[in-house]
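Scroll down for the structure; my scribbles are underneath it.
The complex appears here without one of its protein chains, the remainder shown in place.
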Amino acid sequence: MEKMIFRRLFLGIFIMIIASLLSFVLLYLAPGNPAENILRQRTGEDPSYEEIELFLQQKDLDVPLLTQTSEWLYMALRFDFGESINTSEPVMDEFITRFKATLQLTLITLAFSIPLAFFIGVRSAANNGGTFDHVSRFFTLLAMSIPEFWLGLMLMIVFSKTLNWLPSFGYGSYLNLIMPVATLVVGYTATLSRVIRSSMLENLSQDFITTAKGNGLSQHVILIKYALRNSLGPIVTAIGSQFGHLLAGVVVVETVFSWPGIGKFLIDAVYLRDFPVIQGFVLLIAMMFVVINLITDILYTYIDPRIRYERR
Amino acid sequence: MRLIESHDLKVHFDSPAGLVKAVDGVNFHIDEGEKLVFIGETGSGKTVLGMTIMKLLPTNVFYSGQLMYKDKELINATEKEMQEIRGKNIAIIMQNPLSSLNPCLSIKEHLVQVIVKHEHLNKKEAQAEAERILIRTGIPENLLNYYTHQLSGGLRQRAMIALGIACDSEILIADEPTKGLDVTVQMQIVNLIKQITDETRKAMLIITHDLGVAAALGDRIAIMYCGRILEIGTVEEIFGSPEHPYTIGLINAHPSRGLHPIKGFGASLIDIPEGCVFSPRCQHANELCKKAEPPDMVLSETHKVRCYYASSK
Partner (left out) sequence: MKKNGIIQNSNLLMKVSIIIITIMVFGVIFAPRICNFDPYTVDLTKRLLPPGTDGHIFGTDGFGRDLFARIIYGGRVSIGLSVCVVMVNAVLGLIIGSFAAYTGGVIDEIVMRIVDVLMSFPSIILTLFIIGVLGPSISNLFFALIVLGWIGYARMARSLVLSLKEQSFITAARGIGCNDARIIFLHVIPNVMPMIITFAALHIGSTILVISSLSFLGLGVQPPTAEWGATLSEAKQYLSLYPHMIIFPGIAIALSMFSFNMLGDGLRDFADPHLKKTIKT
């Protein structure tokens, strides 16, 4: 158990270092010039050569690449990723502020999605081949096929532009949360409920379900104590690995609804080629990803007695 | 009293390859306290027969004929009615204890579930009862909270037996109770089943391919082949004066009789041979055997054989 955690953490750190090195190599090979882009964005016209030089000096971008890389790595180990070229704020500070907004969006989405997905997935599996199953399979597939950005825009057309019930963008009131959360819930619930359904079905075809039936246990007990209990491990793992999927939705939804989270900020940074932000955010998000997967793996070992006792 | 009685029972499955006639016209009965053994090769329909009594078959099944539990018709019984009968009136010991037990429940929890369902005890009483039964099947007291994967094959099989006797049903179905066990453990398990069921005078339906198990546990034996009972009789009749060529073949194939194999392969349940189902493999078969299926020849009150040439060989 401890061995696994250490191995995973070590792999995580190793990956981070490799990724940071690669990012500088890519940066070196990349065409275009960040200074040029940002100055153009600020003034609206092409900057002169002198303006670019001045900007590079101000931001310490004129030193050799290798020096930049090693300095960055050294600082990154202390969670200092430098300043955003665009806003001149420390990247770490920006990340923390934005992360709160993203966390709010994500947690509320999960709070709605997970129970809903369990309800649909379990009922659908229990009703395998029946009406509820067919209807839910059709609609989850449909929900998975609707791009988040389009759903967001459609909600906006209906609820803010036509009915005038909800603000189309902004941050602060709970009214602002409704549409972004609804958009994310649709896609995520659909994906997760399909995972739950197939995991349930896999377990429902096992021999121990026949035994439970042969003992006269009720459908309800079989579904919950036998099929669902055994599906929990794979489902938790799926929730962990679907994190990337959810994140992709968050990035898009934040941009559509101008939600001031990490996704929107990262997209803006990509647009402006604000490299310190891109590097810092990518590294921090990847770290979160490693940690979340580690947590789900640890949870899995607690849920499944087969692994729990093997490890001892 | 008659507990189970079947009349011309047929169990067919709809499969992509065609209609699988797993059980095709079977008549038998089990009386109170009586042990009936079904013997047959893999694919003879014997497991399906056990599952039919419990009504645990997949949804692509068709039943016909009659299957009575006391005066209750089981074929048309609803799922709800079956839930009350299963475990309480008719219990089953499944094959493959490892996959037949829930990996996420301890063996004690398995029993508690069943006892709570049928005996209407509270959780605490149910736990005490579960412990009593598990210990009775010879599971050491300190292993009661263990999970299936932590136990040996023999202990798993004991747990399955405990689950089968948890609610003291009138009939216990045992599906290959010695399959996959070491020979030494097999004998222990057979003795355990015998001891427990004799104590309570429990009726049993035992499904096996092992003649030794059949002789040790059974009162009567039914020889199954291709979804049919080819011969049925008491243990003495089957072993003492076997009449059907297949029965004789089975007994001679046993290691103690010198391992004489029956030539050919078990018939497919989809393309059932014309005439006597055993005729393609029977050395005595003639034109008549290949054309029309023989009726059941009654040799004694208990002994019936489905062969034209019974008692004439």
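Labels for the chains are A and B, by order of writing; each one numbers its residues from 1.
FYI, a residue touches a chain if its C-beta (ideal position, glycine included) is under 8 Å from a C-beta of that chain, and two chains touch if they have at least 3 such contacts.
A quick note: this is a predicted structure, and the numbers were derived from the prediction, not measured.
S.K.: Can you tell me which of A:52, A:212 or A:266 touches the chain that was removed from the display?
M.R.: Within the whole complex, the residue contacting the unshown chain is A:266.
S.K.: Touch as defined at the start, partner being the missing chain; which of A:79, A:149 or A:171 qualifies?
M.R.: Hidden-chain contact among the options goes to A:149.
S.K.: Just checking the interface: what residues of chain A touch the absent partner chain?
M.R.: Residues in contact with the chain left out: 11-12, 15, 18-19, 23, 26-27, 29-32, 129, 134, 137-138, 141-142, 144-150, 153-154, 156-157, 161, 202, 205, 243-244, 247-248, 251-252, 255, 266-267, 269-271, 273, 275, 278, 282, 285-286, 289-290, 293.
FYI, only the chains that are shown with their structure count from here on.
S.K.: Per the centroid of Cα atoms for each chain, what is the distance between chain A and chain B, given in Å?
M.R.: For chain A versus chain B, the centre distance works out to 54 Å.
S.K.: So in the complex, the part of chain B that touches chain A is made up of which residues?
M.R.: 54, 56, 79, 82-88, 91-92, 94, 96, 99-105, 113-114, 117-118, 147, 149-150, 163, 166
S.K.: Of all residues in chain A, which touch chain B in the complex?
M.R.: 206-208, 210-219, 221, 225-226, 229-230, 304-306, 309
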